[in-house]
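Take a look at the structure below.
A single protein chain has been removed from this complex, and every other one stays in its place.
The letters A and B name the chains in turn, as written, and every chain counts its residues from 1.
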Amino acid sequence: MAQTPMLEITALEKRFGTVEVLRSINLKVGRGELVFVIGPSGSGKSTMLRCCNRLEEPTSGSIFIDGRNIVNCPAAELNRLRLQTGMVFQGFHLYPHMSVVRNVMLAQIKALKRNKVTARTRAMDMLDRVGLAHKADAMPSELSGGQQQRVAIARALALNPKVMLFDEPTSALDPELVGSVLKVMKDLRAEGMTMLVVSHEMAFAREAADRVVFMDGGVVVEQGPPEAIFGNPQHDRTRAFLSRVSHHAGAE
Amino acid sequence: MPGIMEMFFNLDIMAQAWPLLLQGLWMTLRLCAVVIGLGLVGGLLLALAATSPRRWLSWPVMALIDLMRALPPLVLLIFVYSGMPFAGVEMSPFMAVAVAFLLNNSAYYAEVYRAGLQSVPAGQWEAARATGLSKGQMLGHVVIPQAVRNVLPDLLSNTIEVVKLTSLASVVSLSELLYQANMARSVTYNSSPLVMAAAVYLVLLWPMVRLVSRYQRKLAL
Partner (left out) sequence: MNAPAGFQRFVEVFFDGAIIDRYLPDLLSAMVTTLWLGAIIIVTGVAVGLVLACLRSLQVWWLTVSIVMFADILRALPPLVLILIFYFGLPGLGVMMSGPLVLFIVLAAVLAAFCEEIFWAGLTALPRGQWEAGRATGMSFAQTLISVALPQAVRMGVPSLVNRSLAITKMTALGSVIGVKEVLAVSSSAQAMSGSATPLTMAAAAYLAIFLPAVIFARWLERRFSWKV
């Protein structure tokens, strides 16, 4: 990687009161890279992800997006910086009072100041990209969970983010709906989108990730290519976690 | 020109008026006891009738409830107090007030109960019936307790409204709290008794208002 990484986290710390949630996290995501973060619940992976667009305020450390430190940026600029990261939540969080296409248009109009026509065209393109152009005028409540999550991805993509952050995007979905969301993510990767993904979809990580990061107890325990992490983990904690997960997966 | 303190917070006048207000408070509390007590029971009966599958029962009751919701309580009160004697029905002010407010409030309580009864899932009725409970047992042990718990904040909020409502009785010269305070005001040409009455209402109702807010937020979360 000769260029500066698209996302770089250095010495990130996060405390809630006296509880240390993240300790000296260092992590790089290169341009067009798909980095997968795995780890037991409570390991701090979601908190780390949420620090990347400052939905969570880091206690100390730096987070560079395309070379620009977002941690010390003034509140006034924060809204503009957040446009560089697209966030996909576990619970979708579509706006229930707006149609699908209006969901995708809203921030384009309010935050990017695009006019309505441009925003609608862009929204329809993005909905087409996630295979839901035909649902543009439906209300979110009329969609399945998988469809809602794909709309949420379209909503984030419409703002031309540099990095996409996925916070357990398939955890709230019925098993048969997971595939459609993963397919959209795979397409994004093929198109060169930089992605940081917190997820339990191990099979998907093995298949699609460029790098896998294992977190436990608020620290990065180890990271490497998926073959290395899944095939030959170096740490006991990684091994214990992976055997627990695979055992669990086998039992299903 | 006299200052705010002298006109609204005159301690001498408040001290003079206090015994009068205390008598008024006693009357207010008696009125509340009657209207709230009977209203809670009457409202439940009305609600049961309004949710009955028998239309000859539910429709007239719903119509009565809507009628009462559409009439301002003061209009109802004046009608009962000044109008009924024309029909040969003479009532003491206390009776007139109690009857008018009871009509009004049973309807409001009924609306609250009705929402509660409808919030009990059909499965609960079925479970009660499947375990062989009689209709009365089903209502008394399964449905009504859940319904009441679901709408407790609204019942409380309506009860606050009843206490505030009793102040209207002053219009027909029933010597409740506000009437006494207003009498004291007109005798002393000073508003301090009214302010003191306001303070008494606040002491009575503010904790309940807080409780309702707390409750509603908890339910919402």
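Please note the rule applied: a residue touches a chain if its C-beta (ideal position, glycine included) is under 8 Å from a C-beta of that chain, and two chains touch if they have at least 3 such contacts.
In this text, all values refer to a predicted model and were calculated from it rather than measured experimentally.
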Contact with the hidden chain, among A:F89, A:F166 or A:F241, goes to A:F89
Looking at the whole complex, which of B:G37, B:P72, B:P121 or B:P145 touches the chain that is not displayed? B:P72
Residues of chain A in contact with the chain that isn't shown? 53, 55, 79-80, 82-83, 85-87, 89, 91, 93-97, 106-107, 110-112, 152, 155-156, 159
Using the document's contact rule, name the residues of chain B that touch the chain not shown here. 1-2, 4, 7-8, 66-67, 69-76, 78-79, 82-83, 86-87, 160-161, 163-168, 170-171, 178, 181-182, 185, 189-191, 194-195, 197-198, 201-202, 205-206, 208-210, 213, 216-217, 220-221
